[in-house]
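This is the structure I want to talk about, given as structure tokens.
Only one protein chain is missing; all other protein chains are in place.
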Amino acid sequence: MSNVITDALCPFCGCMCDDITVVVENNKIIEAKHACKIGAAKIMGHHRIKAPMMRKDKNADFKEVSYDEAINEAARMLANSKRPLMYGWASVLCEVHKKGILLAEELGAIIDNTATVCHGPSTLAVHEKGLPTSTLGQIKNRADVVVFWGSNPVHAHPRHMGRYSVFAKGFFSEKGRRGRKIIVVDVRKTETAGMADEYIQVQQGSDYLVISALRAILAGQAAVVPDTVGGVPKEQLVKLVDTLKAARFGAIFFGMGLTQSMSRYKNIDNAISLTTELNSFGKHVIMPMRGHYNVTGFGQVCAWETGYATAVDFARGAPYYNPGETAANDVLTRKETDAAMIIAGDAGAHFPANSVRHLAKIPVVQIDPYWNPTTEVANVVIPVAICGVEVEGTAYRMDGVSLRYRKMIEPTHPTDLEILEKITKRVIEIRGE
Amino acid sequence: MTLKVTLITGRTINQGATIENKTSSDYQEATAYCELNSKEAGSLGKPGSHVRVKTPHGDVVVKLKENNGNPDGIAFIPMGPWANAVVDPDTKGCGMPGFKGIPAEIEATGDRILLMKELIARYK
Amino acid sequence: MQTVAIKPKNGIKISAEAENISPDKFAGKSEKDIQSLEAWMGNQKTTLGELFTIKAEGTGAVADVKVVMEGDFSRVKRIGEGMTAGLVMIKGNVDMHLGAKMSGGKISVSGNVDSWAGREMKGGELIIEGNAGYYLGAGYRGETCGMRGGKITVLGSALDFLGEHMCGGEIIVKGNAGILAGLSNNGGKIVIEGSTSRPGSEMAKGTIIVGKVDEMMPVFKLEGTEAVDGVSYRKYTGDVIVNGKGVLYVKE
Partner (left out) sequence: MELLIKNGAVFDPANGIAGDKTDISIKDGKIVDKVSSGAIVIDAGGRLVMPGGVDAHSHIAGAKVNVGRIMRPEDTRAGIKPRTKITRPYTGYTVPNVYAMGYRYAQMGYTTVFEAAQAIMKARHTHEELEEIPIIDKGALTLFGSNWPTMDYVREKNMDKLAAYVAWGLLASRGFGIKVVNPGGGEMWGFGKNVTGLDDVVPNFEVTPRDIIVSLMKVNEMLGLPHSVHLHCNNLGKPGNYKTTLASMELAKQVKPSKDRQVLHVTHVTFNCWGGTNWGDFESKADEIANYLNNSENVTTDMGQLIFGSATTMTADGPVQYANAKLLHAKWANGDVELEDASGVVPIFYVKQVSIHAIMWAMGLELALLTKDPYKVLLTTDHPNGGPFVNYPEVIALLMSNKKRQEEIKTLHEAVHKRTKIPGIERELGFNDIAIMTRAGSAKVLGLLDTKGHLGVGADADVSIYDIKPDQTDPSAEHAKIKSAFQSAAYTIKGGNVVVKDGQITATPMGRTFWVDASVPDEQKEIMMKDIRMKFKNYYSINLANYMVQDAYLTHPYVVRAGVIPVEVS
């Protein structure tokens, strides 16, 4: 039996391409048309964890158990914790986030998402300066100058340039690529840089200085700017400012090159100010290149439910927020966490060894469809259905546009939602005892 | 010889395509390597040979690769457990560890690359 | 005069939040009442008496309260938060938010303090004999003002974002400071006798005096040299981006 689903959404990156045609035969996806390499890999699927597993000793092998057993043990571990951490949430839908936040409230836990090692610093910058941005269609229809700063869409967001930012044609941009100037600022010449009209190579860690120099030049204070800033000759900076000033609609897309380098969120803080100041000349917007498809969604749900976008500490019953203190790696580095739930994110792979070392010492529950490094440090592993492929629901694109994912095939495992509901119920029972 | 570099880590398309399949050899192939420009890589060995990357936070053995987009003194390892064996855990008061800009030393080694399971087993 | 002596009972691994350790909260209270003041450890509500051995003597107004703390408080947050008067003397290290929002009185620490010491401080004095963490005398996320008044002295060094969004008051660091000291300074005075990097970015008002700058922000105008207390400094004004009237002195 064959079934074709059109206008399906890709559940991989923050582009959330919504033009995928999926061909399903006997509840198996056999083709994902229009998807990029990364998206297709996710949609087509592969080895899954078959059944729930548990072990006491992390060096021992897992034993398969029933879902009820695994849920009971997960609830017990979390309910007994004085400083639980609930981390992940990037590759699940907003409906799951809501259940997660409710459980965090019940537990008095810290809830943090993968933005903490991705665009968390971008949120910190938004606290300082706001965010002049727009939906991606504005860029597609209007942008004549596009800057990728510390971001590499060829690798990380393969269809971004085609759908939204470089090749896309629109109402005021009928020439597409030919009508746009593409500038890449990075510390190494990436494939994206190779496609640009101009590549500006910044000395690693010097982005903050370079952005300040651009702002100074823009403010008519070029005289104070030294001949070279962060490895970039002043003439090149002056030329870049001229290009940006002349733009009718400029867009800056930034990535981990800014969030993870020296000065962290202050790089973005500075880039936001540059964007704001450029609005005295033409229209300019700035946007983080969000990684996982629904990492933005967690920030949205968490903000409307708790007032804070991520890294929320419910220890005292009311939300408290202070990355640097309440983010996942803060409490893991300080060895405060005494139990963790890792869901839809892979702390084992994407946290520094120092944090993983602590996870290896405390009770860990993993809720995920796949075996990954977090599994290696887990005590309880609960496999689930894949959101966006086997489960329908809401996600937020990198520009904050929310869309509803379709169910492509029937799940073979329970959903995250069901598991979280059951753990929550059990936690309340345990706490009530 | 020992090469002193600044290490950055980050996404690649193959890392992305194998990210939900981290027990596979494809994932190791996609993430357990270190890129240098050909001049600097050449000082350590042939592409495909093994190097040990050492930082104040740990060390890891990965495969040597060439990428001439890298300026002198910049080494790149795709994000993932091999990279994270050597990144800076300090969150700098803002929750974000140091995944980029870590001073590192690289030298040729005959040691093999640990499998994902073996790598994580070191932390238990 | 009222003296309250506090020692940690057991090793505290999960940070305790003890904003009730403050002369304002202790003044006029009996030892038993002080012991029963609320404290938190992780998600567990507890009391100061559960976490600490507390001995109190005498009674007095807030200004007459002397809190003497001895031991390892490196996992005890928010000591002296919001205090208005009195004295807190700590022999040991302390955790985050020491003296946050304090408006009067004095806190001295013989050891190191973690991040956000003197956050949003309005007055009083904070003396740290060891090192300070990130965001010394800075603000809370999103606020336009960090420290507004009072004085912080660090005999050791401090980490990044020292005095961020300072609107008043004074911070003196005898050692070095991390990057972006005095970021968005809006009227505070910062002295770093050792070295720092990228100081004074987005500074609108105030003064920053440093011994050595590893990396200068490209946003300052060199005004010449000037002697401060008999020492010759290069004088800069900026940040030119924000049309800043801040002054940055760098030792020659």
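A, B and C label the chains in the order they appear, each numbered from 1.
Definition applied: a residue touches a chain if its C-beta (ideal position, glycine included) is under 8 Å from a C-beta of that chain, and two chains touch if they have at least 3 such contacts.
Quick caveat: nothing in here was measured; it's all calculated off a predicted structure.
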Touching partners, among the displayed chains, of the absent chain: A, C
Contact residue for the chain not shown (choose from A:91, A:306 or A:337): A:306
Residue in contact with the excluded chain [from A:283, A:361 or A:425]: A:283
From A:248, A:361 or A:425, residue that would touch the chain that is not displayed: A:248
Per the touch definition above, residue among A:83, A:142, A:215 or A:264 touching the missing chain: A:142
Which residue of A:195, A:401 or A:430 touches the chain not shown here: A:401
Subunit A residues touching the omitted chain (full complex): 6-7, 9, 18-19, 94, 98, 105, 123, 126-138, 140-142, 163-164, 169-172, 248-249, 276, 279, 282-285, 299-301, 303-309, 314, 316-321, 394, 396, 400-404
Interface with the unshown chain - residue positions in subunit C: 140-143
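Quick note on the criterion: only the chains that are shown with their structure count from here on.
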Approximate Å spacing (C-alpha centroids) for the pair subunit A, subunit C: 34
Residues of subunit B engaged with two or more neighbouring chains: 92-94
Sites on subunit C at which at least two other chains make contact: 115, 134-135
Interface residues, subunit A side, partner subunit B - complex: 12-13, 37-38, 41-42, 46-47, 58-59, 116-117, 120-121, 124, 152, 154-156, 158, 187-191, 193-194, 201, 204-205, 256-257, 259-262, 264-265, 291, 311, 323-324, 326-330, 333, 346, 348-357, 359-360, 369-373, 376-377
Of all residues in subunit C, those that touch subunit B in their complex: 115, 133-135, 159-161
Residue ranges of subunit A in contact with subunit C within the complex: 81-84, 107-109, 124, 127-128, 208-209, 212-213, 215-216, 219, 221, 223-226, 229, 262-263, 266, 270, 273, 277, 314-316, 321-325, 334-336, 338
